[in-house]
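Complex shown without one protein chain; remaining protein chains in place.
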Amino acid sequence: MKQVFPDVPDVRFEGPDTKNPFAFRYYDANRKVGDKTMAEHLRFSMAYWHSMNGGGTDPFGTVTAVRPWDSVTDPMEVARIKMRGLFELTTKLTIPYFCFHDRDVAPDGETLREANRNLDEIVGLTKSLMEEFPTRLLWGTARLFFHPRYMNGAATSPDPTVFAYAAGQVKKALEVTKELGGTNYVFWGGREGYETILNTDMGRELDNMGFFLNMARDYAKEIGFDGQLLIEPKPMEPTKHQYDTDTAAIWGFLQEYGLTDDLKLNIETNHATLAGHTIQHELHFARVKGILGSVDANQGDTLLGWDTDQFPTDLYVTSSMMYEILLNGGLHSGGLNFDAKVRRPSYTVDDLVQAHIAGMDTFARGLIAANGMIEDGELPGFVADRYRGYQDGIGKQISDRSVTFTDLEAWALDKKVMHPASGRQEYLESLVNRFL
Amino acid sequence: MKQVFPDVPDVRFEGPDTKNPFAFRYYDANRKVGDKTMAEHLRFSMAYWHSMNGGGTDPFGTVTAVRPWDSVTDPMEVARIKMRGLFELTTKLTIPYFCFHDRDVAPDGETLREANRNLDEIVGLTKSLMEEFPTRLLWGTARLFFHPRYMNGAATSPDPTVFAYAAGQVKKALEVTKELGGTNYVFWGGREGYETILNTDMGRELDNMGFFLNMARDYAKEIGFDGQLLIEPKPMEPTKHQYDTDTAAIWGFLQEYGLTDDLKLNIETNHATLAGHTIQHELHFARVKGILGSVDANQGDTLLGWDTDQFPTDLYVTSSMMYEILLNGGLHSGGLNFDAKVRRPSYTVDDLVQAHIAGMDTFARGLIAANGMIEDGELPGFVADRYRGYQDGIGKQISDRSVTFTDLEAWALDKKVMHPASGRQEYLESLVNRFL
Amino acid sequence: MKQVFPDVPDVRFEGPDTKNPFAFRYYDANRKVGDKTMAEHLRFSMAYWHSMNGGGTDPFGTVTAVRPWDSVTDPMEVARIKMRGLFELTTKLTIPYFCFHDRDVAPDGETLREANRNLDEIVGLTKSLMEEFPTRLLWGTARLFFHPRYMNGAATSPDPTVFAYAAGQVKKALEVTKELGGTNYVFWGGREGYETILNTDMGRELDNMGFFLNMARDYAKEIGFDGQLLIEPKPMEPTKHQYDTDTAAIWGFLQEYGLTDDLKLNIETNHATLAGHTIQHELHFARVKGILGSVDANQGDTLLGWDTDQFPTDLYVTSSMMYEILLNGGLHSGGLNFDAKVRRPSYTVDDLVQAHIAGMDTFARGLIAANGMIEDGELPGFVADRYRGYQDGIGKQISDRSVTFTDLEAWALDKKVMHPASGRQEYLESLVNRFL
Partner (left out) sequence: MKQVFPDVPDVRFEGPDTKNPFAFRYYDANRKVGDKTMAEHLRFSMAYWHSMNGGGTDPFGTVTAVRPWDSVTDPMEVARIKMRGLFELTTKLTIPYFCFHDRDVAPDGETLREANRNLDEIVGLTKSLMEEFPTRLLWGTARLFFHPRYMNGAATSPDPTVFAYAAGQVKKALEVTKELGGTNYVFWGGREGYETILNTDMGRELDNMGFFLNMARDYAKEIGFDGQLLIEPKPMEPTKHQYDTDTAAIWGFLQEYGLTDDLKLNIETNHATLAGHTIQHELHFARVKGILGSVDANQGDTLLGWDTDQFPTDLYVTSSMMYEILLNGGLHSGGLNFDAKVRRPSYTVDDLVQAHIAGMDTFARGLIAANGMIEDGELPGFVADRYRGYQDGIGKQISDRSVTFTDLEAWALDKKVMHPASGRQEYLESLVNRFL
């Protein structure tokens, strides 16, 4: 097959002064930052759905994107071209991973069997592309929200035939992810929630979702899939409410349904802000609970109320993310997946490439900044020092859980408790700026 | 002591056609709705802090309220007048309960011992007022957010002396709540969160909060307090982030720290909307998890981003709340506490009284509407019917948890799965309107 | 041509106790409310784009709607079936008007000439349907946001060929609206704004938009179109920012570009809430400025940040709207256009019909409530009375604009200005409830 993107050049590091829009200014894959290379830290991934399938549509407009396969009509042929295109683009961009939903990469079918057949063919092609190109699979997932059958959810559908179909679809997606050597598998419950609470039995739906994920976990073990299972929070959109609202909600869900040992989180920047949190908050919470798995690296517009999935170009976002990721000892089997789409008016292939460059450079700078903060030590030292009272005296007794209310009252009753120390927020914010 | 509010008349039911602004149009305490009277269903409560202490202030303006004690200067005398005023107002309004924070009702002190002494004196007065008036205590709580020492939280403070002081303060508040026959005790972590994540160790803070609540639970048992312990969600304000974000977040927290048997939730309407949820969502979630305890009955302005704590006058809000509460079999030891304040320009005592009347009438209509929906049966019947597929065939096997992914794939593989049934949202919304 | 919707029954008024889901419970077209019939007050309209073209799609899912023309493939034949379907549905529902965008009703073309040819054929059909059915045109408009050429705006495009094309398209849409007897013509600038301010020259874009609308006004006069020109506010979505943010922004725009005599506003409920306003606010502002033209009658979900375009079922929304409309002396040539779509899971034709019934009944009740408030007089009387101070003394001098700062200082210098009167917000909210 001939090249899909023959005009896209190999993108290489040229340093901050380059004028070449197809070069990295900051991302230098082999540069050591701390004890690992940038490539080892960042583990970038391209999202098949946005980069290959995205057309620049929105609820008020049709496709703007101009792509090499626009004139091809056979869906399987389009699927083959796109998959090769993905391997080309990731290789040219030195992005080591990709992610996909089952129905992104191969056409759906009248039946699950037919859909599986289409998927199998593309999976075969993908395996042969993996011999030709260095790109590997970060994670696979199943698209359980696009088809009309999923209008009321998949595992939480009021219709058990939909539940059953979804189970079959996820079973296949797990198999395929294993076959392609995926290091993770992701669950995102796009419609696991409700459009109106008036017609909803939340207790039953949550129990069914818990059961579904237990079956999925069991099946993954059964087939020997040794990747990490991940679940992704989002509070709303497309539905009015989704159960996997944020990390704290999922933390409760995993505990209730016995899933804390087997599932971690795939956390998306824009989903965090839709839930009213910063991405650093979500990563920090997941980190301290030991469930930080992987990241969907994009950014939202906090003045807009929907998922804009923009390419990450904000240095505050990427440096705060890398700070938490470094404190987590890295993402381990996870990675930074660009779940991001070019804007509707950025319709050329050049835009697509330059958007990834922008994201990679912004994360490279974020990594350097975060590593700088940690090596410098003032910021993490301030935090550690702030809680130092818990190492001595009454603080230590509290830390040791060796006191009761009665003890503490006795200790406190006649003390004139003074101000705690200043939080120094403004100073800390300016301290962060030193590293940008 | 002479009457505090001599000009406030007794407020009585006069029916929907009355022109008397000091009469109920819909709240008829002894009217049976289903198998209980309105009074038994609704269990109204007045919030001491808003109704006695609130002055109409906001961050841009000083006190507007005109109150009988405005010219009194001795803080203990003001406290005595206000407490009598509360008993008078609740009695005139036939509100059976009140709620308070420790520092609402009595002046703080230089030390905890001194504050406790002030509190004890007012508690003594309160007990004697309970002999004179029918008003009872729905719940007590401790104000752990107003004093500078709590600027960084109480149980989550980085300063262990603050943690200790807070423990002593809650110990006393539990004792006092028991002494006054309170049927519940509430925890609201106004600053249990952070102002900036830059200086915060979330893992330690959450663990400390878990320990604090375990101690509180143990102490409540130790003193034989047999009321219900409650915890109240709010996502932000006053701090940037509070850990008790919403019911789902608290559900996770209670599980992690072994508190599910002992704590239920006190859910506030305006806190729900600040978290991006409807109040019905929060009540429904708590109901199906068995942790619906009590309600702070107010409403917010969903176009504003802060806690406006308005009196509840929206019939959709109150009817959806009463629907969930009826399905919960009532609030049991809980109640509907008007955690609501009159607007800044509603500065007269008349406004305060009429605001409570408005809230009580709106809940009375909400109760009638919700009961109507349940007795009519079409709405709950629709919901039950929507999931009926789970009672037979593959649906039953799913319900019985007797299937695996392999079974479900086999069942689904060759099915042409059709549309699930319509959700009929618009029809259901118009159905609700029939009962308003 | 055979009936498109043979199974949809004629929908008639049967009163509040009917169990027939295809009957009106409150909308009784010929019932007098005040001095006009319900039909005269409400002037309902069906939106072609949602009701005929809408498929239940969202950014995460494909079509769910099941419609009679699903198996027809020829676009012109589909267009013919749908237009007949629209006349049938409106007639069965006794909706007197419809609205459309040019490209809704007829397929686009390779050139404007070809598109115009398609449009002309459908316009011919529409005229003949108008002889057969009573449905009339409330307004026409041009779809200047769907095609890729409009990705950066139409009148505000940085590309003058797009500006020119848009001019040609609007010219035709004006002609066609006149030909079909439309009583208004609407401008909605879906992409008249920007995606990123980084590439935008706002001054030039606004000036171009002003010029474009001047040309449109001139052309409308030239062809003798005597309907009302309308412009519709929306703050964002699809773009990050749209210039026609809200009524106040448009009011400034109309003044600057000399359009206040010729344009009024078409105000949409959900656009109002996206702008952070209530619909009553937007209608009130337009009313007092004399630019309230017509209404896109839907409702949003104020907990969601995008345009959900739900059918109006909230009685507070409809009664507050009708209150302003009654104070405006009605909508004159305007109407209540259901710019609303059934939810994705409400995919049947029955849902589509029942959604309109729900909207019509909710507006009928809103009209009755609003008329009740005005006839009762207490609410409008309270407002009038609140400003009565401006009729005498210093107030009258202020009203007469016969004072200066020096006069007012002299008057005020030694006065101990007291509290203004209470705003009585809680009482007024409960007063409104009496009429629901």
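Labels for the chains are A, B and C, by order of writing; each one numbers its residues from 1.
Convention: a residue touches a chain if its C-beta (ideal position, glycine included) is under 8 Å from a C-beta of that chain, and two chains touch if they have at least 3 such contacts.
The shown structure was predicted, so the numbers you read here are calculated from the model rather than taken from an experiment.
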* Asked: Which listed residue (B:Leu304, B:Ala384 or B:Met418) would be found touching the missing chain in the intact complex?
  -> B:Leu304
* Write down which of B:Gly190, B:Gly252, B:Pro312 or B:Gly366 is the residue touching the left-out chain. => B:Gly190
* **Which residue of B:Asn152, B:Asn208, B:Asn371 or B:Ser399 touches the chain not shown here** => B:Asn152
* Structure fact -> Answer key for B:Arg217, B:Lys264 or B:Arg344 versus the chain not shown reads B:Arg344
* Touch list for chain B against the chain that is not drawn -> 56-64, 145-148, 150-152, 190-191, 195-196, 236-238, 240, 274, 301, 303-307, 343-345, 347
* Residues from chain C at the interface with the omitted partner, ascending -> 110-113, 116, 148-149, 151-152, 157-165, 167-168, 170-172, 195-204, 206, 208, 211, 215-216, 218-219, 235-236, 241, 243, 245-246, 248-249, 251-253, 255-256, 275-278, 280-281, 284-285, 288-289, 379, 382-384, 386-387, 389-390, 393-395, 398, 401, 403-406, 408-421, 423-425, 428-429, 432
* **Residues from chain A at the interface with the omitted partner, ascending** => 16, 21, 25, 64, 66, 273, 276-278, 302-303, 310-311, 313-316, 342-343, 345-348, 350-351, 354-355, 357-358, 361-362, 365, 419-420, 422-427, 429-430, 432-434, 436
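Quick note on the criterion: only the chains that are shown with their structure count from here on.
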* Asked: Which chain maximises the distance between its CA centroid and that of chain A?
  -> C
* Asked: Rounded to the nearest whole Å, what is the centre-to-centre distance of chain A and chain B, using the mean of the C-alpha atoms as each centre?
  -> 36
* Structure fact -> Where chain C touches two or more other chains simultaneously, the residues are 64, 303, 343, 345, 347
